[in-house]
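Every protein chain of the complex appears in place save one, which is left out.
Now for chain A:
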Amino acid sequence: MLKRSNFLTINKFLAIILLVMPGLVWAGGGSGKDGEDEQFDPSELINHHISDSHVWEITHGIVVHLPVIVYSEEKGLDIFSSANFFGEHEEVKPYNGYVMDHDHITLESGGHVFDISITKNVLFLFIDALILILVFSAVARGYKKNAGKAPKGIQSFFEPIIVFVRDDIARDNIGHKYERFMPFLLTVFFFIWFGNLLGLLPGAANMTGNISVTLTLAVITLIITLFSGRKTYWLHIVDPLGKSMPWAGKLLLYIILWPVEIIGIFTKPFSLMIRLFANITAGHILILSIISLAFIFESLTIGVVGALFATVMNMLELFVAVLQAYVFTLLSALYFGQAVQEHH
């Protein structure tokens, strides 16, 4: 259980990290520039940051080699460190019949491998999950300890948010059957929010801005929607016009309407997937682009202005982090609401 004073200290600590983050990135990029006298390529830097990787480069020179887990029909299951792909001078080399090209592992023979490695994003997935469980078990302990009393400490910080998700997201959009969707909505809200915040930390992975992560979340929303779909929901898809015209006339229209309705089932989660992915990735690209300006122009002035501007952008990203979590949760609740609505 975190005490209030500790909690404030953590807040301060986070604020300091977020404030100095652009500076850290700048310093990291700068040293890279001095060390290797290469042409600075911002698009490579940005792509490298926002895509998944088998190594976790915390900052320049501090690299954590993550485990590789691959399966192929030829070689079976193999688990080894990704450090094996790197030679003494950081050059990429083949290992044990596997080759890695831009973090994509294939067999030397050209065969396909099934890659379920602990990549940077998977690692941050674990961190996100761990933080969620630690934070909210502390919150839950607060409810056990202060049962029937006013909330205290970390509990009082999260209670209004939980109540907001319950009242303004779930109950407003789903109706009286909202309770069974609460665990998913709360989990997805805090998972995305914490993931977004983690992504803003220096050296962190762009986890919630990864299409695979958002795809999975959107698919879970879709599956829950379909499984909780009531008669009204399916009737609305199969017979959207209802009793407004005779069946012969409807049949003609339904040749067009059915495909539209069926596509509509999938466009909703698709928009969820794209929205979260695009918003978070765009934020990362934006901040990195602003910082890259300093190295493109090789100017201290632009560096300082860019760092200040990137700080402002970071503040905006803090807001976007919670906004996107809210939007994803809200729209999921909206779809659940459509699925469980009664005929009226």
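Convention: a contact is a pair of C-beta atoms (placed from the backbone, for glycine too) under 8 Å apart; a residue touches a chain by one contact, two chains touch by 3 or more; residues count from 1.
Everything that follows uses one rule, which is that contacts and distances are computed from a predicted model.
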The complex has one chain missing from view, so what does its UniProt entry call it, picking from "Radical SAM protein", "Peptide/nickel transport system ATP-binding protein", "Carbohydrate ABC transporter membrane protein 1 (CUT1 family)" or "ATP synthase subunit b"? "ATP synthase subunit b"
Contact partner of the left-out chain, one of A:58, A:116, A:245 or A:296: A:116
Would you indicate which residue among A:63, A:83 or A:129 is in contact with the undisplayed chain? A:129
Sole contact to the chain not displayed, among A:60, A:75 or A:166: A:166
Kindly note down the residues of chain A that lie in touch with the hidden chain. 47, 50-52, 69, 102, 104, 114-119, 121-122, 125-126, 128-129, 132-133, 136-137, 139-140, 143-144, 147-148, 159, 162-163, 166, 179, 182-184, 186-187, 191, 210-213, 215-217, 220, 277, 281
